[in-house]
Each structure stands twice: as C-alpha cells, then as structure tokens.
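Heads up, one of the protein chains got dropped from this complex, but the rest are sitting where they should.
Let's look at chain A:
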Amino acid sequence: MCGISAVALLLCFISAQCGSPDASRLVEHTAQSFRDAVLSGKTSFIYFGKHVNPAIKAFIEQLEMSAHALEDYGIVVGKVNCSKDSVEKYCTGEEVMKKTYLFRGADVLRSFDIDTVFDVNAIVSHVLFSVLFTEVRYVHTPAELLAVERAAKGKMDIVMGHIQVLGLPEHRALMEAAFVYGAKYQFVQTTGAPLLKHLGVADPTSVQARLWFLHCRGVAHRSEPCPHTLMRKPLTTINIHTFLQLMEAPLLTEAAVDPDEVKVVYNHLNVPLLFLFTQSETLQLDRDTAESVARRLRGEVGVVLIHRDSHRVKTPLKHNAAYRLPQEEVRYFSLKKVEELIDLFREQLFQGTEEEEEEEEEEEEEEQDDRWSSLDVLDDEVAESVYRDRGVMLDTEAVTKLTAETFSAAVTQNGLMVVLFYVKWDAVCVAFLQSYVEVDDALDDVSGIELAYVDCGEWTVVCSDQNITSFPSVLLYRPSEVPQRYRGMLGTGSLHRFLLLSQVPSPTSLSSSAEVLSFLEGDLYNTNSALSPVRVLGLYSPADTDVVVFEEAAKSLRGETLLGLFVHEEAERWAEEHSVTLPALLVSRGPGILREAHSLHSSTPQELISYIQSTTLDPFPELTVENLPWYLELEKPLLLLFVGAEESTETDQSLKEIQKAQSTRQLDSSLPCWIHLGRTPAGRSVLEAYLGFVPPLPALVLSQLATGGEVFHFPPERPLLAGTIVQWLKRIDDGQEQPAGVVSDAVWGPPVPFYDFLAVMDEEAPGYAAQRSPKTKPGGKRGSERGQERNPAGRGETETAFNPQTPPAHTEL
C-alpha cells in the first residue's frame, strides 16, 4: 500500500506537473478562515505580513510554489495579510514581518525566519524536517549513529543523509524521501564531519551531500556492524527513490533466459544490468563471484546470473558476460578478471562520476600502502607508553637489586621482604617497576618492610627456583614462612596499602571484650583505619577446634582485610548480642555503623576465605577501577547511578532514593551501585558506550552485563525516586521498556590484520614454502657434495671417460 502510494507520489514529482500548474494553492486567510484552519487540526504553514517590499514579494512567490509542493504532504500553506485582517499575537510587532509559523492544529510547531526559508526548497525541507522531527534522527557523532544502528539491527534498515547546509534541494530531497519512506526505514540526518570519517570518507570538507544505506535489518548479531552502501548519484528525489528500490531488490538475480529476455526490477529503474553466465559445474564458484561483484556495484548496477544449462540460453560460449545500459542493446563481452568489470562500470560507463571515483581509489591505494607501515606503530597502550618513556632512565637505586648470590640471604632476613620478579621485555613489568619504586619511596619511613627486585632475564635460575611463571610477580617473604604471592592490583596504592596492612598480624588475637570493642570500633590499629575501615572478627568458643580453619583463612587474607579473633568464654555474649550462634563472624564497617553478624558453619579455609570476602563487600558500593572485579563476580545486573564530579544535592538525593529502594529489598535481583565520574573518569566512556551519548547527570542505568547484555536508561524526565525506580525495574522485567543500548558481545579478536609470512613467501619465492611432491626423494637436497660433479676420477659418468689419452683434469677450487 505504502509502496504504491509512494511510487504514485514520486511519479507525481517526476512529472512535476500534477494538477493544474496555474492555480495557486496558497490560501489567503482572513482572520476567520485562519481560526477555522487552525481549529481543523491540520498542519499549516502560514506567513503573516503587512507591507510588501521586493524581498517579501520574492518570498511570496516561493511560498506559492511551496504551497503546491507541500499540498502533497497534507500541509496547507497560507498567508495572512495583517494590514487587512489583524490576527492577534502574529500580526502585531514590526512593520515588515519576517516570520512564518508552522501550526499543527492550534499549536505552533516552529517558527521560521524568512531568511531561513528563503526559497521553495528551503521551505519544503524545513517544514518537513519539523513535521518529521520525531522520525528523522539527527546525529552528530559516530557514537550516536551506533546507538541508532544498535536499535535498528535486525529490525529495519537505515537511510542516512549527510547534508552540508540545511534548506538546499538535497535537504528537500532527503526530507521528501523521509516523508514517504519514513515508516519503512529509519532516517538519519547529519551535518557533521565526524560521521563522514566514520564512514570512511577521507576528506570530509570536500564532500557534498551524500546518502548511505545501512543494511541493518539483516544483521543478526548485535556486535556485527551494519554494512553500508553509498549512493553514488546526486541527492535528488528521483535518485533516492531509485536507490532505495535498488536496495530492496535482491543482491543477485538468477535467470535461465538470454539477457534480452531477462525482466527484473532494474529495467523499470533505468539502471544498467550486468549479466554473468554460469553452468552447473561451476555454479557455486560463479555465484560467489557474482555476489561479490554485485556487492561492490550495489546501487549502481543490477547483476543477473544466467544459467547456461537452460535450453533457452543461446548466448555463444565465447562470451561469459554481457551488460545492458538503459534504453540500449545488450552488449556481450568476455571477461577475465573481476577487476575489469568494476573498471568497466566505474570508469567507462559512468563517466560522470569518474572524478569522485578516482579520488576514492587513490585513497584505497594509500590505505594499502599504509597498511603495513602502520604495523610499526605500537597499538598496545602499555607497550606504547613504556616505549615513549624509553629515553627516561628509572631511578631504581633505592630498591635493592637481588642476584643469585644475594637472594637467599635477603629473603631469610628478619622482617618482611617484598620481591618483584620482572623481565625487561615485558612492558607491564617495566611500567610496574615505576609504581614499585613509588611504593618503596612511600614506605621509606616504615621499618620492617624492605623492597627488592630480581631481573629474571638475567637471574633465570633464581626465578625458576621460585616457580615464577608470570611477569611481573610480587612475592612476600617472611622468615620461616612459605612465600606469599601478592594477589592484588598491580598499582602503587594497592600494593602500598597491602604492605601496610600486612604488618598487622592476621588474625589479631584479642583477649578481652574491651579489646574486641576497641578492635571493632577501629581504635586498635587506628593508623590502619584509613586503609581499611572494614574489620572482621571471628568469635569462637574456647572448645571449638575449627578455630584453626579461621586462622588459616586469616593468614591468606593478610594484607587484604583486618581480621581479629576472639576465642573466649565471653564470645558467647558477643554472639548473643548480635543474635547469632557461635562460631560467628562480626563485620564492622567503621565506628557508629551497624555491625553485621553471621553464624559460621564448618568449612574449609578456602570456603571461609570466600565467605569472609563476600561479607566485606559493600551492599551499595561506589564502583571504582580497583573494586569493580569483586562486584562483577556476583554476576548480577548492575543498577548503576552515574554521578557527576560536582557535588550536588540532586546526586545525594538520588543515592538516598536508591538506598531507600534497596532497603525495601525490591532491588535484590540486581546490584545497586554508583560511579563517580570525577574519581573514575572511565565511567564517562562507559556511559557513552551504553547510551551513545552522555545524558544529564545523575543518570541511572540498568546494565544486564552478565545476563542478556541489554542496557536500560531510566527516563531522565521522570523523577528519580525509590518508587519510580522499582516501577521502572518492573517494567523492564515485563519487557515493557526499550533497551537504550547493549553491552557488546563482540569477540576480542586480533586487532590488526595478520601479516602472513607464508603468503609473502609464496609470492616472492614460489615453491620455497611448498610441501614437496611425494615423488621427489626426501633429504636428497641437503648436504650434497657440490664438488662431485667436477670430480674426474670420482664416480659414474666421468669414470668411463678416463683413459690415458684423456688424463684426469684435476681441478683446483
């Protein structure tokens, strides 16, 4: 239905003379007829004027023309002569009125300065753009386009127009197409250069209006990009129409008749046709070739694959291809390379667009050249930053450098010996060495901790003796204890805090209730309170033998968490106070904060470690670079509030609302958390990746990272209240909310194309890398004694030739 009417409408444009040309469609309103028109609910575009000067006169002419054009879109164009009929609000003001208004019913959709809507094209394009405001997406950055693409994948294709200046005929053509095809395709308009780069245009400044078709409907996998086709003709209504028809047509048509008889949609569209011939033996191969040709010529040429096996095909065998330009005869030719075909169409048959093509081809060539030279650019952020630092010598003098000779003495001395094992060819090691030196600096005045490092490239035996299979590795040595591997973030802050906390014995044995209180309130080891406000206390009755499990677990958690142990008759009382039974775990998050208590069930040290770790997690954490892995392990959808760097009451309020919702236990299916974009700037990139843009902050997002991968954005216009959040989550559960974005499920493959040595060998030295054929005797080539051919007295053929008349010609080297 829509298609037919669209064609009719467009044909109407083509003839350009639907109806009588003379009759002006411009309605001259009186005050009364204006009111009636507005009340009718129709869309109308009205100019209010008083005096007529030459400029206004010219505009009125254009307005008259536009009345004719816009009629087809159901938009009535009119004018009100304010000097005759004064309409309040619109007729007041200056002498010469320079405004036009677009009404939908009584509402003003937009007003335009007549300088903006200077001619018929500008009027039509601006009016249609305003009318289609919700349907045509205006995008500026690649991220915004990607967001549109994401939403369209698997659903509909996208038509994207790049318009340099609004109001020109190209803009009008795009808007007219959008009006007609808006229900079928997602229309996107852009004026920005960044997107052109994104679509592979090298020099965005030189580019005129362009149109791309993004084939999103067929994309099943959301990590795949939508392939796109560029319209290679000027942006006119008829060209766009033809182009969109071509995009709809099958990529490759197959036929079993001679080219003359082939009837395809292309015939009506005045598009050249290319015919390729095939027979059943080579069908699959030919089909692949034809498809690849068709893909490259998509939008310009229709490709038909003709099955020669049919008796109706009489084309002689010497031709394997043919083409037909619109309104011309079929021309046969025989083709050797696919490239020839592309050349034929691009360079010879489409003379008009040649210039542009050349430009693009050059670009491609350049790309080819650049491809490998760019391989010498480091694309690893760590390797590159270390490489950029190559002129700087790191001052590692303060840190002890251990050798095979000094190692064993160093790690058995008193106190805590921290050893970094590194290799100099690993960028992460070299980079971490900087942090390691920083930690050493920071621990200068702390006694009992010494830092050292071993170069495993030189002292390979030391490192293999310590079973180092990963670089960098940090091991902690204490006298007569098994070395402890540091399993935290490799960063200055994390290691520094870990080493300071490691100084506290784990577990800390507490002997009285007073000590327990002091431990929990943070008075004991108060210097460490800033490092770790969380304290965990094990409560055991003196008879319980499971206390060793706790001790074992505490040893492993040394440096990570402050752990106390209270084995005492009074432990019972502490347990009762917190309404748990012994053995139990008390978790304190700082003075004045309600302590949590958990009963312990007998388990292995490993299970207890995980349990303790899980109890110390914050129920409503601020996600940071350092703590995210702990929370991702929970594998729950993240109910994530992004808050800005600036303090604001709105932020505080939003955080409180989420806590409120959380306290009702209605958020249990997800992990409520927040990211402070000031402290964690990477959060901005996360938000942008989720939504395609950065919305006003604070922004609430539900990221189903582990489940499904969809991202929902809490509507910013809705108030962020506990109740609305819960409602919103319920609507998401019920499938009533549209995802605003997705978490990429793309596989992290090789970031650059593979440099294939075998292919290079095959090209430069054919046979060098080829397996021998079974006939040639193996091993015959190696170790052949080259001298033997010239050996007269030696073997075989020369031997018989030897006689006294032809004495041996002994050769010198």
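The rule we apply is simple: a contact is a pair of C-beta atoms (placed from the backbone, for glycine too) under 8 Å apart; a residue touches a chain by one contact, two chains touch by 3 or more; residues count from 1.
Heads up, the rule we're going with is that contacts and distances are computed from a predicted model.
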Which of "Vps72/YL1 C-terminal domain-containing protein", "RING-type domain-containing protein", "WD40-repeat-containing domain protein" or "FAD-dependent oxidoreductase domain-containing protein 2" matches, in UniProt, the chain that is not displayed: "FAD-dependent oxidoreductase domain-containing protein 2"
Residue, one of A:230, A:490 or A:721, that touches the chain absent here: A:490
Which of A:61, A:261, A:458 or A:668 contacts the chain that the document leaves out: A:458
Sole contact to the chain not displayed, among A:71, A:438, A:515 or A:572: A:438
Residue among A:469, A:545, A:579 or A:736 touching the omitted chain: A:469
